[in-house]
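Not every chain of the complex is shown here; the ones you see sit where they belong.
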């Protein structure tokens, strides 16, 4: 089953956060909002003919409280706006 | 009886949420806002000559609290802005 | 006596809501905002040379709390922005 996000939305499969591996992204344990890591599974067609920057299979960082959860074929995904993605790793 | 949504509005017929079928959309039971599934029944003419992206008969995902309920010929529908639709399945 | 709404405003004569006629618009009895039905009596000239979409005699749906009430020749009307109209029936 395929999902086509609308506009500037991106479908993301969250990745398990590695807690302390060398070279990995380690989320410091502070009061600040912690970004999470996920893989881009599908991207919207953009707005006004401008394509999105992220591509399928990019691994991205995003904030903890962004996006809407959905489950598809037993796997949990997030749909969020590209502007809510912080960075590509 | 026909309804023509205005501008970027879309008329949607909600579909019953499948709770745990294989390959279906399963809404995880969390505190986050849960998207719902519906079929596009009529679309607005868009704004400034730009057509909408969704088309009649598309099955779409949308948030739980978006849109305005109406009943037409005994069936319940929702009118919402296309920008409130998360994705096309 | 004639009223010319300004800009994107529309003058609407509310129609009595049919409660359960076959084929009519039936407002479900929920906590959500219920749209109402009315007939367009006069439309503004639009903004920046763009005409409005709704026309005189269109029957439209609008939210319960939108618009400003006025009475003209003993009849109650509503003045609202076209963007507050949900759909043309």
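In this document, chain identifiers A, B and C correspond to the written order of the chains, with residue numbering beginning at 1 in each.
By definition in this document, a contact is a pair of C-beta atoms (placed from the backbone, for glycine too) under 8 Å apart; a residue touches a chain by one contact, two chains touch by 3 or more.
Quantities reported herein were computed from a predicted structural model and do not represent experimental measurements.
Taken as a whole, the complex in this structure file is built from 7 copies of one protein sequence, with 3 shown in place.
Operating definition for what follows: only the chains that are shown with their structure count from here on.
For the pair subunit A and subunit B, the distance between C-alpha centroids works out to 23 Å.
Under the contact definition stated at the top, not a single residue of subunit A touches 2 or more other chains. Contact residues of subunit A toward subunit B in the complex are 1-7, 9, 11, 45, 68-74, 76, 79. Residues of subunit B that touch subunit A in their complex: 22-28, 30, 32-35, 53-54, 60-61, 63, 82-83, 85-89.
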